[in-house]
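Scroll down for the structure; my scribbles are underneath it.
What you see is the complex with one protein chain gone and the rest in place.
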Amino acid sequence: MIGARETTEGGFFSPLQNIISRATAQRLSCLVVPGPELALASGLDLPAAGLALAAGPRQANVLLLVLPLSEKLLTAASIAYAQMPRPRMVLALGEGTFSPLPEADATGPLTSEGLMEATKKLRQIMAEGIFATKIDDYDAPALQTRIEYTCPMHPEVVSDEPGSCPKCGMFLVPKETSTTSDTPSPHDHATMAASRPAASVSSAEFAHTADDNVAKYVCPMHPEVTSDAPGNCPKCGMNLVKPDESEGHGHHTHSHSAHADSEKTAKYVCPMHPEVTSNEPGSCPKCGMFLEEVTKAGGEEQHDHSSHASGKEAAKYTCPMHPEVISDSPGQCPKCGMNLEQQTTDDEHDGHQSSGHDHGGNALLDGLIGLEPGFMSMIEMTDGTPRSSNGLQMEWITAPFGPFFPGLPGGLTLELELDGDTVVEAKTGSLTGLQDPLKNGPLAAADYVAALGVQMPLATIAYRLLACRAIEVAGNTFATPEIKAIRMATLARERIASHLSWLSQLGRQLGLKAVEREAATLHLLVHAADPATIQALEPRVKKLLSKLRRTWFLSRRLATVGALPASAAWDGPTSHDNTAAGRFTARLDEIATSLNEIKGASSLSAPTLADIGTATGEGHAEVQTPRGLASLHIKLESGKVVSATLKTPSMRHIKLVNPLIEQRELADALVAVASLDLSPWELNT
Amino acid sequence: MSAVLLILALTVGVYAVAVLEDWASHNRLRLLGPVISTLALLGQESVLHRKNDRLFFETAPILLLVGALLSLAIIPLAPGLIVTDLATGALFFNAALAYVLVALIMAGWGPDGAYGMIGGWRFLGQLIAYAMLVVMPITTVAMRAESLSTITIVESQAQLWNIVYQPLGFVLFAIAGMAMAFVPPFDLPNAEGELAGGVEAEYTGVRRMVFRLGRMVLILSVASATTVFYLGGWLGPWLPDWAWSAIKILAVTALMLAGGRMLPRVREGTLLAWAWKLGIPLALVNIFLVGVLVLVVPL
Amino acid sequence: MSGLQQYGILFGLTLGTLGFVLSLYALARAIGRSRAEAGKDVPATAGQLSRDPVWVRYNARYTGYALLFLAFDMEMAFMYPWSVVYREEGLVALLDMGVFLAILFLGLLYGWSQGVFRRQ
Partner (left out) sequence: MSLQVFFLLAFGGAAVWFGIVVFLTHSMVRSALALLFSQTAIGAMFLVMQAEFLGVLQIMMMATEMSIMAIFMVMFMMDPGGLGEMDMKHQRKTSLAAGLVAFFGALAVAVFADWGPLATDIPDAGEQVRLLGFELLGRSMLIFESAGLTILTAMIAATALAVQARERGAKA
């Protein structure tokens, strides 16, 4: 077993371990990759196999892969697997590779029986023992990290090496980030981009300092504590700092007066490394950033420095955060690295207040209780932070809701910028989007139909039908009315199945366990059934529909969410009011009408292409898929598809996400996204 | 002797709640379920994070369990079958359960993850919504009993249970109690479909087990308090006292857990608005009504 | 049983729970140790590593409610002793508390009229 737990040899607890192993085998909880709706569409009955759905990787002990999976999804799956606590297992169903993940503990075909067999095997392996004396660590490229440095006050300041923040002068704190660009980092900003190309330069610089001075980081309080790497002091827990920035005031004064001489002629300075100055424009040898021309304010500052170096005034400098730090010279606080501020007399202090910082009642407060000016300067630091809709200056967090988020379709990435519990904006994307079936050259028409169907596992019939129709138009061949009727009835069945799957997902999101279960069960019964079976199931489906319609609380919950303007490019199921509630009832109505459409059908089968021979031509077709109108424009050359342009409903609908969720509570935002019924398979990656 | 009985009752009670919770979420009655789940969690790794607030992360499950257990200490199962008959029992129940909030804030803040933190602060908003609807009905119960002691409160219902005497208070207390125990549809802090587990999301293995245990005790405690304050506690004909307590507590638990299955999760803004615009005025009306009733019909 | 004994029991219950939990932890640790691995010790976010600290200024939108809640919480402190002697004091208590609650209700109505009861 790959993901076994570590134990010691011949333990006293091995009888207990055996019992625990057997109990664990009874408690399988799986994280489905890409998502439960795909398991449903493949006809996998997870509850029947005894697999519970986990809310996240932490609660799962089985990673269920529904193959084939895109590379990006596999990267995400490898992260999810790494975050699962041991014992953990991989269960792979279907055909395909899953390279960054370890080899599967059980595999099987992508059928209900395959799932049953594989689960049985998993249980056996678990019951035999989830403990091992020797286990291997799991590692994947996506888990690799590098250290970058960021300012605790200004998260947009990111640097590859330690230093101080150009905005507030505080020491940058080390932070881990991913080395791969696959996992999007919210700090992909210009600063980082600018500092990256210079990585080689900076490492050369590093080597140079290492020659001079073996220890690169020391504790500001305990000079005997030195380390090669940034970290915390074992004695006091403070961040270790680079010695040249912390060796004490004497040294600092010295270096500063030395600088003062060169500053007289300096015109360009590095924004990250103020000690780097130059007469000519260019880039900083330390970080590679472009040197900036010294501004007027900076010039004044330097004037201050030089006047200080000449020793005319005995002004004191103190840290705004650590008032006990007092220095004769400007510089940085040895504790936190912030720029020391000149201790001002009252007159100067007033000048500071009137210098254009409009902070409401702070001047008053300042006068009343005489708070240090440094304390108030914290407010200056918030200048760059975003302003919330209620006028408060807050910091926003970026939280990923996907690709494996319960209540949203698997594979869909929704990165929300959150202001507390409120959504500010969203970045949407798909990890499993469209691939051009024609990327390896023209395909035979029938193969193209099959390829498009496989690519859209959530609406296979609709897209097969779309391809068939477009090709048939191009080939000027038309299906007989009987075949057309069968096709429409099959499409109706898929519509029922798709909407039931959506209902199940909505139930999961809203915590309606009963709806989640019943809709999923019905989906499994309907999605590949013949007309007679569906007829027999009709009362049960109708019962669910009428129950959902009667749940006043549910329609109320949905009514205030996701109202689309009439002009919105929405062509999915819709009713008189285009809110989440309207789309919800529209889907319920569609299920009912689709049931009627199936009634007359003799049999149901996936659309197959009529014989078009070696026709050449162009064809265009549209199909009302369960999610909306899809269109395909196709070019045939002697029976082969040479080019195709596909437009899917989700491509249009995903643009509606942002206006729907701005300034909404997180709960509402998620419902709004769910109400659009986006399919990550229909999107461009 | 009574100590042994109480520990036994607690064990059985928590076990029954766990079975009922499993039934409510999976629709299957598995009598051995909790044992298997416990063993499985014992065998799972308990992941700790770097760079988190380890102190908060570790304290939260314990604080949740301690708070819930302490609140159970004032629940009488039968005359004499009680841990401590505090003279301010009804108040102490609230005091102990206030630390559930602290535990959830700690659990949410501790791991430095977005889902958990939102869940923790959400529960604070939830408390602002439900807290008044718990304490105001408790005062009306105390008005009738002339005491905050839970035993006296049960005895005061000998002629007529409070559910009949002050039905409005019961409805408010029952709903607020569900919000207090964060069972669906009030599971805002640990919502699965919205926060992928929220405050519970980062707990695995034995720490998760303690967290879940605390949660079960909390549900049991709220159900017991509803029984004691409104359903006459151990009072009832034919059966022995403790049996009536057990039946009522388990029935309330089952109703609480089953009720949530049919309802979509409440949004926090809605919860707050309903609690303050409807709930609190109703609770004030309830105080006034019971005040008049106690003077006019002194049952 | 005197009050102090009761508090002693509650204190003992707290310590006992703590001991119970710690022994559970010890048992779990004896069964098997946790393995430190890459990525496992980062907060889980649905298939992406989210290493950024989220401990930032959090915009709670219920501050208006929270401020009124504080006032109501304060007021409840007076309600408990009042409710216990309510029956004995009778009409005096009803009128007294009626005035008190009416004042509070005024506060509630004022807040409502000013639109405190909505997400800020």
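Every chain is named by a letter (A, B and C) in the order it is written, and numbering of its residues begins at 1.
Throughout what follows, a residue touches a chain if its C-beta (ideal position, glycine included) is under 8 Å from a C-beta of that chain, and two chains touch if they have at least 3 such contacts.
Here the structure is a predicted model, which means the values were calculated and not measured.
Here the missing chain is touched by one residue of B:L6, B:A87, B:L168 or B:L293, and it is B:A87. Across A:L64, A:I135, A:M394 or A:A492, the residue that sits in touch with the chain not pictured is A:M394. Considering the whole complex, the residue from C:L18, C:A36 or C:L67 that touches the absent chain is C:L67. Note on the undisplayed chain: of the listed residues B:L48, B:L81, B:V102 or B:L235, the one touching it is B:V102.
The set of chain C residues touching the chain not shown comprises 3-4, 7, 53, 55-60, 63-64, 66-71, 73-75, 77-78, 80-86, 89, 92-93, 96, 99-100, 103-104, 106-108, 110-111, 114-116, 120.
Chain B meets the missing chain through residues 53, 55-56, 86-88, 91-92, 94-95, 98-99, 101-102, 105-106, 109, 112, 121, 124, 127-128, 131, 147-149.
Criterion: only the chains that are shown with their structure count from here on.
Rounded to whole angstrom units, the spacing between the C-alpha centres of chain A and chain C is 33. The residues of chain C that reach two or more other chains are 31-32, 34-35, 40, 42, 44-46, 50, 53-54, 58, 60-61, 119, listed in rising order.
Residues of chain A in contact with two or more other chains: 5, 17, 20, 56, 58, 85-86, 131, 397, 399, 405, 420-421, 665.
Touching chain B in their complex are the following residues of chain C: 1, 3, 6, 9-10, 13-14, 17-18, 21, 24-25, 27-28, 31-32, 34-35, 40-46, 50, 53-55, 58, 60-62, 65-66, 68-69, 72-73, 76, 79-80, 82-88, 90-91, 93-94, 97-98, 101, 104-105, 108, 112, 117-119. Considering their complex, residues 5, 17, 19-21, 23-24, 26-27, 47, 52, 55-56, 58-59, 61, 85-87, 130-131, 397, 399, 405-407, 418, 420-421, 508-514, 517, 551, 553-554, 557, 665-668, 670 of chain A touch chain B. Across the complex, chain A meets chain C through its residues 5-7, 11-13, 16-17, 20, 56-58, 76-77, 79-80, 82-83, 85-86, 131, 135, 137-140, 142-145, 155, 175-178, 183-187, 385, 388, 390, 392-405, 413, 419-422, 665.
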